[in-house]
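The complex appears here minus one protein chain, its other protein chains still in place.
Showing chain A:
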Amino acid sequence: MNGIPKDKTPGGLLTRRGLLSGAAAAGGVALAAPYYIRPAGAQSAGRVIYATWGGSWEEAIRKAWFEPFTAATGIEVVTAQDNTYGKFQSMVESGTTEWDVVEVNPDFTFIGAKRGLLEPLDFTVINREPIMEGEGFVTEYSVPQVLWSYVLGYNTDLLKTAPSGAVDMFNLTDFAGKRSIYSNPNSSALETALLADGVAPGDLYPMDIDRALAKLDEIRSDLIFYETNAQAQQYVSDGTAAMLIMPDGRAMSAIESGAPVAIQYNQSFMTWSSMVAPKGCPNRENAMKLLAWTMTPEAQAAIANAYTYGPVVPAAFDMIDEARANILSGGPQQQGKFIMLNAEWWAENYEDATERLTEWRLM
């Protein structure tokens, strides 16, 4: 099994934030020149420029998607890095769009659409039929890319009995030990608090942030925030925290590296990454062809076999063996246990939620 850690959640790319810390304070955003990688012997059917989170993820999609796509169509896929929203906006607004397809978190499919930064997708080329049902999953401007989840990860040295779900995250009597959640508010911690407080999954949105924060008060003295996913993995592995709401891929990496860690899938929150085309993208037609390619069961199975993300096309599970399917988001192990994060609500309320969580942390 492939144990590549995932770092795709908001703010997961620390190198980018590191660079920004200086620049942001000075008030400027340094726009680094895009770094293009050109595969040798590219054909002449044109190209498509794909902005990615990079790293091991980029290697995986190159093998699972781009190489077979180029072999079949002759269209060269050129990757670019540094796919931040800030850079996205400055490119489109200055009329210098260099990218054709961009990987984003699902909130951006709404934020970007509202700000007029996105090109409508051509659903006569892209077949949306086989894609999983879900609110805000496919939009006029976006298709989902892969699935992943926030799960309850816990340290089995510290917790001898398995926590059952949201309620036990707040049960410090039977499950003593530090709790840890992501510093970004849209990482299902507030939702988990509401579930523990008795809100039904169907009534979570629009979310009562005050009620969620009041519930978090109960574990305030035992709560620590993690800022990067690597940190979450470190915390659960070394026991800095006994129970965390963390990305499934990071919990699995911890388990694979031999740490005393287990996952509870009950009341896990499923989310996804999306793909969009920026307004004014130079190779629009090729972009639609590439997106269509990635939405086939074959392409989805290929990436799910290469990386621990679930396929957004359920038919892909026919091409994934059972052991593998069981560790993937949307797989049999998670069925009936997960709730979908509401990307549209979060796109509209992220700023307010961040302000309130910040105030909660400091007061």
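Methods note: a contact is a pair of C-beta atoms (placed from the backbone, for glycine too) under 8 Å apart; a residue touches a chain by one contact, two chains touch by 3 or more; residues count from 1.
Note that contacts and distances are computed from a predicted model.
Think of the chain that is not pictured: of "Aspartate carbamoyltransferase", "Spermidine/putrescine transport system permease protein PotB", "histidine kinase" or "Bifunctional protein PyrR", UniProt labels it "Spermidine/putrescine transport system permease protein PotB".
Although one chain is not drawn, the whole complex shows that of A:R115, A:R284 or A:R324 it is A:R115 that touches it. Only one of A:F123, A:Y205 or A:F225 touches the chain withheld from this view, namely A:F225.
In the full complex, chain A makes contact with the omitted chain through residues 10-11, 14-15, 17-18, 20-22, 24-29, 84-86, 89, 111, 115, 183-184, 220, 223-225, 227-228, 230-231, 234, 238-240, 350-351, 354-356, 358-359, 361-363.
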